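Structure below; questions to follow.
For this depiction, one protein chain was excluded, whereas all remaining protein chains were kept in their positions.
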Amino acid sequence: MARKASRVVDVRQAAEARTDVLSSTAGTLAGMEVTLRNMVRATVGREHVTIQYPEQRKPYSRRFRGVHVLTHRADGSLKCTACFLCETVCPAQCITIEAKDVDDPRIEKAPSSYEIDLSRCIFCGFCVEACPEEALIMSREYDLTALSRGPETLAYGIDRLTERPEIAAYGAGFRPHMQYPLVESYLPGEGPEEAAAEE
Amino acid sequence: MPIVTIDGRQIEVEPGTSVIQAADRLGVEIPRFCYHPDLRPEGNCRMCLVDVEGFQKPVVACATPVLDGMVVKTPHESSVASRAVNGVLEFLLVNHPLDCPICDQAGECSLQDFYMHPDYGQHPSRVDPVEKVHKRKRIDLGPRIVLDQERCVMCSRCVRFSEEVSGFGELQFVRRGNHVELTAFEDRALRDPYAGNLADVCPVGALTSRDFRFKRRVWHLSHTDSICAGCSTGCNLRIDHFEGRIERVVPRRNPDVNRSWICDEGRLSFRRLAGAPRLTRPRRGDRELLWPEAVACAHESLQTASTARGLPLLAFASASATNESLWLIRQYVEAAFPEHRLEFRLDRETEAVAERQDSLLRRADKHPNTMGALHLGYGRGVGLEGLVAMAEKGQLGALFMLYYPPLVGEESEETKERIVHLLQLVSESVVLTTHELPYLADAKLLLPVAAWSEEEGTYTNYQGVTQHAGKAVSPQEAVRPATDVLGDLWQCATAARRPTGSEHLFREIAASVPAFRGLSYAALDSRAATTYPPEGRMHYGQEGFAGR
Partner (left out) sequence: MAQLLTRNVLDPAQRELQTALRSGAYLGFKQALSLPAHEVVAEIEASGLRGRGGAGFPTGRKWSFIHAALDQPVYLLCNADESEPGTFKDHYLIERDPHLVLEGVAIAAYAIGAHQAYIYMRGEYASIAETLARALGEALDAQIVGPNCMNSGYDLRITIQLGAGAYICGEETGLIQSLEGRRAYPRVRPPFPAVHGFLQEPTVVNNVETLACAARIMAEGAEAFKDLGTKQSAGTKLISVSGAVERPGVYEVEMGHPLMEFLAHEAGGVRRGRGLKGVIPGGTSVPILTAEEAAPLTIDYESMQSAGTMLGSGGMIVFDEDTRMPHALLRIAEFYAHESCGECTPCREGTGWMAWVLRRLLAGEGRPDDLELLLRVGDNIEGRTICGLGDASVQPVRSFIQKFRPEFEALLPKEEQGTLAWQSHGHGPRSGRFGSPAKEAMRSQAVDGPPTAAL
């Protein structure tokens, strides 16, 4: 309690203090402490805090919420069962799914089309949290660019959500239960053996 | 009459009423799977167990008749009943597959709903998924129904529906214990023309509709109460739609009209609307018109052809039109054409309206509003055949027609020929219709109007019951409701504006047509009952996403 009380600012004192030029300069310098420190480090110590993007890139957190990935089963079929939970939960309403009957007796339902309009996506990760199957996870791909706003550029369908070179380059990102390995879900180019080797 | 107390609330009911009926009337919820108000109680699901004072053990509310002075406590009030219901629900889930993500029933599933209720469920599982009994899945039972035996809770609603209601008796249980399976003999396709109801009565996802299969999750759907326009029964139904597209149609319960059922033809009648190309813009010959121009043109050409030449105008409206449209046509015609005839009969609707097609719901007359047309003064003359004869003699000046193609069945070739003939005979014809129809191609002026489900209105069924059908989706492009167009025409004729909302029009009808006297628009809906299970009563999870 006592400590808290000492932080209360006395307005009158503060107003008087402001007239003190010296103390106000000191305040400015204190405010620039970090800037100044880094300036010294960069000029004297040659320690750069910026990098030469895009030639240089920094690694991002394993929990980074980047562009989505649809995982697949060991036999290569899509893990997604078209339950529509991601579409339901999506606050930006950027996911559009159409479901179909599948002949495979073990699967029954699968998406005939699955589209995420990434130009509307806010990368909140709710869709991934909602997924009961780990069929949709996020990657660490962050530099998403397009040359036009048309739906053909940033509306990713099944093909680009499952296979695109960037996934391997950036690696998997956020999904719930990150403390455990993926269960019977595989990333592009990955089968049961590769997944096991990675662990 | 016995007075029963349920959860501290009293109600007086007729002798023989079951506890669950009394509770439903009080609005006290008792969970149930096997009970259905339009089926014989069976008492097999044991979900409606209630605690009755003076009884040693919980009894099933669905099969226990109310006795005078009975004091009933439901799971909401009694821990005995709550424990019993909890146990039953746990048993039901022991062998239930973890199919919710791919199950079409999810979102309107009694198992889900009850499990989420703190008085009945929310117990942690004591069963490992590997222990479940497996049965056959995705069994094709014909064009309407898909069966999943694993999801079945053996409530036997479907079996009883097919035995007691439709009379086909095509479903039965086989095997015993937790291996009991619902099956149709040799998995044969159901022949029942009411098979679609099986998916409605099924409280879980065992029987699902093939037509609606995987189309949309139910929580995405918006609902609009409507009336089937497939025949003169006027079954109460609910249109479920998503983003302006009708996804399915389910029955609403109305004990006086259709109980809880509709026929499969009516259920799928909405598919007919998209089955043929729609008329999208007013058209005269090959020239597309804008509405103001089209309306003015329609009125003037009719005037010229009829009044100016001193010949009568034939105002023809098919009995699929709403009472409001029929009324407004009459208003318009009476205001503008001193010599006119009002007709609605294409064939033999007036006789057919009294004929049944089967013993359950379907009727021979495939028009929803034959009685309304009769009440509104249509069809008192010589009929279409006589009118064709008049036209042949050059006694008809012009034809004003509001025509809806049938939603169930096809117009007979004879009728089509008659229409074509009539259109060729009259010198001027204005036709308001919904689709591009080859037999209307000879019309001089075609005006696109909204079809069933795209406009609000009332229909009067064969019993004389007037019912309200809501507007579920918006018509496309330049298509307008018939009442709007007619209002504009009326304005052309009288140079005065008038409201064309269906509520206003219905008030006018009720004020001046004897058959409708005393009816109020707002009360039409409350006459009809609700869906079963009652709308919105059993969803404990999040609110629906209907508004998205």
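All chains are identified by letter, namely A and B, in their written order; residue positions are counted from 1 within each chain.
Simple rule for what comes next: a contact is a pair of C-beta atoms (placed from the backbone, for glycine too) under 8 Å apart; a residue touches a chain by one contact, two chains touch by 3 or more.
Predicted, not measured: the structure shown is a model, and the values here were computed from it.
Asks: Pick out which of B:Arg9, B:His179, B:Arg271 or B:Arg356 touches the chain that's been left out of the picture.
Replies: Of these options, the touching residue for the absent chain is B:His179.
Asks: Touching the hidden chain in the complete assembly: which of B:Val13, B:Leu39, B:Val60 or B:Leu190 does that?
Replies: Hidden-chain contact among the options goes to B:Val60.
Asks: Which residues does subunit B use to touch the chain missing from this display?
Replies: Missing-chain contacts on subunit B: residues 41-47, 49, 56-58, 60, 63-65, 79, 82-84, 86-88, 90-92, 94-95, 98, 118, 121-131, 133, 153-154, 172-173, 175-180.
Criterion: only the chains that are shown with their structure count from here on.
Asks: Using mean C-alpha positions as chain centres, tell me how far subunit A is from subunit B in Å, no decimals.
Replies: 47
Asks: What residues on subunit B touch subunit A, complex-wise?
Replies: 100-102, 106, 137-138, 213-217, 219-220, 545, 548
Asks: Any idea which subunit A residues touch subunit B in the complex?
Replies: 81-85, 88, 93, 99-101, 105, 108-109, 132-133
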